[in-house]
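Every protein chain but one is kept in place in this view of the complex.
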Amino acid sequence: MENMISLTIDGVAVEVPAGTSVLEAARMAGVHIPTLCYMKDLNAIGACRMCVVDTGARALQAACVLPAADKMVVKTNTPAIRKYRKTLLELVLSAHDKKCLTCVRSTNCELQKLCRELGVEDGDAFKGVQNVYKVDDVSPSIVRDNNKCILCRRCVAACAKVQKVGVIGPVMRGFKTAIEAPWGLKLNDMACINCGQCINVCPVGALHEKDDTAKVWAALGDPTKHVVVQPAPAVRAALGEEFGLPMGTSVTGKMATALKRMGFDKVFDTDFGADLTIMEEANELVERISNGGVLPMITSCSPGWIKFCETYYPDFIPNLSSCKSPHEMVGAMVKSYYAKKAGIDPKDIVVVSVMPCTAKKFEAARPELGHDGMADVDIVITTRELARMIKEAGINFNALPDGDFDSLMGESTGAAVIFGATGGVMEAALRTAYETLTGETLANVDFHGVRGTEGIKEATVNIGGKDVNVAVASSTGMAAKLLDSVKAGEKNYTFIEVMACPGGCVNGGGQPIVDADTRAEVDVRATRAKALYNEDAEKPLRKSHENGEIKAIYADFLGQPGSHVAHELLHTHYTKREKYTD
Amino acid sequence: MDNYRAHVLVCGGTGCSSSGSATLIERFHEKIAENHLEKEVKVVRTGCFGLCEAGPVVIIYPDGTFYSRVKPDDVEEIVTEHLLKGRKVEHLVYVDHATREQNAEKKLEDITFYKHQHRIALRNCGVIDPENIDEYLAMDGYKALEKALTQMTREEVIDEILKSGLRGRGGGGFPTGLKWKFTYQSQADQKYVACNADEGDPGAFMDRSILEGDPHAIIEAMAIAGYAIGASQGYIYVRAEYPIAVKRLSIAIEQARDYGLLGKNIFETGFDFDLNIRLGAGAFVCGEETALMHSIEGKRGEPTARPPFPAVKGLFDKPTMLNNVETYANVAQIILHGAEWFAAMGTEKSKGTKVFALGGKINNTGLVEIPMGTPLRTIIYDIGGGCPNGKKFKAVQTGGPSGGCLPESLLDTPVDYDNLIAAGSMMGSGGMIVMDEDNCMVDIARFYLDFIVDESCGKCAPCRIGTKRMKEILDRIVEGKGEEGDIEKLERLAETIKATALCGLGNTAPNPVLSTLRFFRDEYEAHIKEKRCPAHHCKSLLQYKIDPAKCRGCTACARVCPADAITGTVKNPHVIDPSKCLKCGSCMEKCRFGAISRE
Partner (left out) sequence: MKSLAELEAIRKATINRINLRTEDDSTTTRVVVGMATCGIAAGARPVMLAFMDEIAKRQLSNVTVSQTGCIGMCRLEPMVDVIVPGQDKVTYVHVKPEMVERIVDDHIIHGHPVHEFTIGANE
């Protein structure tokens, strides 16, 4: 039994476990305290002072960092506090560029929302000098605009605490404080893994993805180009949020229709690529197990994780699966198999991937991911960018009928859908590897041990009388912890899945942004993942090797998994990276 | 052991060092050797004597002759006259500001500057050689540690500190004994004691002087504290800008280790204790205890919310007891002489003495240690000798950037923690800066705010942005661009920052503005409404004018004007072009007929 304490917040008595912050206690009491820098489970540093409350102490205290105490009497909403909060917001505005009309986060901005809620009338009440920063847009994935930054430091926490990357932090001090990479370097000069978790937690428009929608519109408008699009598994679980649908609504059919209406020549599915990945990856795992290859084998679908491994854990490069990620596999197949079938010069094909991920933008530009001087994937846009394009195209998304993906690379199994959630790749691979290794049909395809949002999950799976230890890590911080235990010899696994983002792709750096208030109430990762697991359960086929189009493509073009053609098109290699470039 | 008949004490504090005391020491050695007095006269470099205004200071014992502003060329005369022939060099003897006498027979303790003082924290400063542990030992050094370790329980030590009524000298005034008790009560496998030597208030330098003049006093006190709370390791966080203090502290720690006063099994009592120095990069905010500890840990020096308090979770997340240098400087004396001895000094709630750094428009700038409860007037007029050049006193600023400016009407306030807060200022670390009639109080507030804007760590929004905006408003006001409503804006910002800032530095940052608004609101109003600076200080608001009735047309003003702003022909009244005038005041100084005025 936890040690419970009781306190009164704005006259409401509440009982909470010891160690609860006053902010969380207030939430339990149904009292909403405004916050700006706070984000549950990520950042409680008492920097913005919006959540100050009166406990009778000499100065007001920030509720986010104030532990609730027994018999505490808290006032959150006095005339003085309201006045201070308004003044604080006016001060924040005085140092903010206030270009709301053209801001990517307009209407989805926590600062804007607070100003409306707290009745700020004059954005220029304390007009004064502002720091002027050059926008850092050199990274292929992330744009940092410090002119909008309010120094909440959530991005710093996401980068350093969650991802254990820590390439940005506060520099200078006082009014000149800014969140920067050290020594005035650009984000791209640092060992940033491009995961975009910083973007997802930014309350304002200081961080956003590098916008590639113009390139897509240009390709679509070019009659000489054959534009092929493919959305990733996790996109369908979150895209609806951009159109006001409840979190966890799956919009696969509407998305396919929307993509067709936007004018893409072919709408394939990265889910198909996921099934293809499983064919190759399960085969690679079986090979490594049977032939004494390097184990544990570690998945390679997450480009943020790959860059993290290459930079921070290069010792584990031999452990990485040589499989390209699903959308790269699709890209490679489109520019070879599909091009040949359709009689189109692959040079005229533009492959567009819609990804929940900002690191995919970086991945697509890797020189090794291509063939004959052509990149496998030409343009990557995020879920957010797709939503903007759909809006720009004037498509009434919510009214769309469900459509289908185009055949040849449009079919997928339940195993592919769950790629978007942490543990999904592991589960999909186990479904296929089990049957390959044992030759038996897997009766129950649900591997519950690898599902869920915990950072590290472990399971032991009995395959043909042999126990196989597997582990799943989501977030590079958790991956680091897991790899450290492997390195130290404390753990012994055969197969490890790593996703760079906490919760996997459903919570990727390119997904719709969920504000701090919502995150305090809802587990984004679990809610979106549920949509994928539901889709998996409803699929007639749930193992990758049962996918009809996959069977056909091997029979027609690739031969066997791990064949020479497959290696040529579907596998890649990795290189050790330095932490800093000069 | 050599027995010398005379000791030449040369101040090696930072103030005197920067006015050339190192050269003096060299020269003394030279001249003493030339006169074959090496075996008779010893030259000792000591810590600060406190009367920095008179530096470099040289005292010759056994006579106790106090020479001030000694130049290298004076050394020969002192050696051949005083040391060789026993004739005091009258013209180099310190002139007492209060009595106007230059009396070679006067001993240090008889000089007005020292007469009202009571030196506990500074007891050895200027008396012993800080680089020689034996001299500290001779002044009953390490006897308190011996007493604590061999005759007292840990609880008794804490009780003694509690009963003494000692409060934190760094500014907050928190009861030191309580801090010790709380840390003692925390359970942990490791605890730390730490010393805050990140002195940063503009004008305050008592901590530096103690470290430079009596480093062993801090080491001894920290060892006692370590014993009391159960810590085996201590850290001294000292600013890198205090090189002499760092050097002497390092030497002292080495010597203490050599003598077994630091290290394992001290006095064979089983108590282990050692000390390390950590250098701070000079950020003002690192004087805040949580920021200081983050800095020691190697992180960005920024405050974090309390609770948890350091006594529960401090350095490296372990219970930590942090005291300021001057606080520690009292500890050994309290253990040695007892709580009652200490508690007999001072006021009801503020016991003992406090060191103040006198600065600004005052004759005797320097360091003074006085019993708590001494009226401001005694400090400023009797000890400090009042304002120079017969100017009228206007205000005294106490407590550094966190404090406030107190006017003439509050000069009879007995100085202690509570009285100063009640008066609208605070004790702070003991900076005391005097302003006279020429100081513009709006500009003074702006000066302190400028310091805060520079030193804000930038973590919390009210301090980071709010102080900047306040400073901008004050800039406007002194430039004559103040607007109706500016005072209200200042007050609203000040209130918000005071109520909502993350740390004590932020909470108190508006104090210089609030206190000047309280006592000198008319000056603000004159700037804003009449575009006039009553102190004739703010250049943008000054105008120099020539009275044609008084001007004789001598052309002196036109010739001295660096901006060619004055025109006129010989024997005819001259005119100043305000658009060209730089307001340097040269013309007014030059005019022999009093024809030029400024308003």
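Some notes on this structure:
By written order: A and B. Residues from 1 in each chain.
Heads up, the rule we're going with is that contacts are C-beta pairs under 8 Å (C-beta built on N, C-alpha and C of every residue); 3 or more make two chains touch, one makes a residue touch a chain.
In this text, all values refer to a predicted model and were calculated from it rather than measured experimentally.
Seen in the complete assembly, the chain not on display touches B. Taking the complete complex into account, B:F267 is the one of B:F267, B:W341 or B:F593 that touches the chain left out.
Remark: the omitted chain is touched by one listed residue; of B:Y4, B:Y381 or B:F593 this is B:Y4.
Even with one chain removed from view, subunit B keeps its contact list with that chain: residues 1-7, 9, 39-40, 61-63, 84-87, 127-128, 134-135, 137-142, 146, 150, 259-261, 263, 267.
One rule holds in what follows: only the chains that are shown with their structure count from here on.
Subunit A contributes residues 45-49, 52, 59-62, 65-67, 80, 83-84, 87-88, 91-92, 94-95, 126, 128-129, 150-151, 169-170, 172-177 to its touches with subunit B in the complex.
Those residues of subunit B that touch subunit A in the shared complex are 283, 285, 300, 302, 304-305, 307, 453-462, 464-469, 472, 489, 492-493, 495-496, 498-502, 507.
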